[in-house]
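Just one protein chain is left out here, and the rest sit where they should.
And now, chain A:
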Amino acid sequence: MKLEVYINSIGSVSVQKTFDDSGFLDEVVDYEGTSVKAVDPTYRDYIPPAAARRMAKGLKMSAVSSHNALKEAGLDNVDAIIVGTGLGCLGESEKFVRDLLDNDEQYLTPTRFIQSSHNTVAGSIALDMGCKGYNFTYVHSNISFESSLWDAKLQLENNEAENILVGAVDELVEHHVTTHQFIDHIKKEPVSREQVLRSGTKGIVFGEGSHFFVLSNQKQDTTYSRLIAMGIYNTLKKEEVSDTILVFLHTNGLTLEDLDGVILGINGDVDFDTIYQDLANGIFQTIPQFVYKHLSGEYDTASGFGFWMANKIFKTGKVPEVIRWNDIKVSQPKRLLLYNQYRGKNHSLVVLEKC
């Protein structure tokens, strides 16, 4: 018999002040630009300065978000650590490659090499807490987080683990922004938080963040929600998306009427938001619709912010005005579908139910 999968705690560092768990988007951070950085917590409250000086931004953010998730779950250790990241600690990777070029492949120092691997975050967290269990990092573009989630789901359902720390992290690096502006994947002109999702221009506003969750097959007082279904589709034609979602729901014993809301990954890229708009005006027309990438920025693991947001909605019973996409109101939603895709690829569906 398959066991249930619960989200027992959350931790987040993002463009919004999500590291402070006392509120829920009470104070929204505005911006105007083509990229937007995370709001930094006071890292020295979490990390000894001697250790922090050698940490990449993604690692520092993750030290805080994983710490907060573990603390809320009341755990000192877990059975497994699974992290999703699209680009890893990219800043250190870029510096390492730049050193290679500038110094003619000589004089390479260890710190940047250590930090430049994609599994730096999962490995460092495990070392810090002395976790000798399963440790894995999924690097699958914008389904990196969902791949981690899926792995955790399978292990928990089959009772191969009881508590798993699942994370999503990506950091913002200027060189990455510059190069991706050349190919119109990142917007060339600055845009404000209020306007980004309706900007009508190519590309996205690049963000960064780290989101960690303790998933367990044991419900406890802190439990936010239950993960009841998920699906990943690497390739889908635009005209197949609606039917695929309906089949996904049917396969999992659900209908559109069972959903109290959908959280869409609309990111303001005029070329690919039409996929979301077709759904918003189609099968999701009568369902409350929520958005988040104007708050988080877009990055490979931005869906981790959406996952964090869904769980905050369940816990607080609030739907902040800033995340509403259509006019259909709902109070205290109990079941939410998260749908995300990036540039028409790697579609993911996650259904969460309030506990």
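Everything that follows uses one rule, which is that a contact is a pair of C-beta atoms (placed from the backbone, for glycine too) under 8 Å apart; a residue touches a chain by one contact, two chains touch by 3 or more; residues count from 1.
One rule holds for everything that comes next: contacts and distances are computed from a predicted model.
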Identify the UniProt protein name of the omitted chain, choosing among "Acyl carrier protein", "Na+/H+ antiporter subunit C", "ABC transporter permease" or "Aldehyde dehydrogenase family protein".
-> "Acyl carrier protein"
Candidates A:M1, A:A50 or A:L101 - the one touching the absent chain | A:A50
Thinking of the whole complex, not just what is shown, which of A:T42, A:Q106, A:T255 or A:S331 touches the missing chain?
-> A:Q106
Residues from chain A at the interface with the omitted partner, ascending | 49-50, 53-54, 103, 106-111, 114
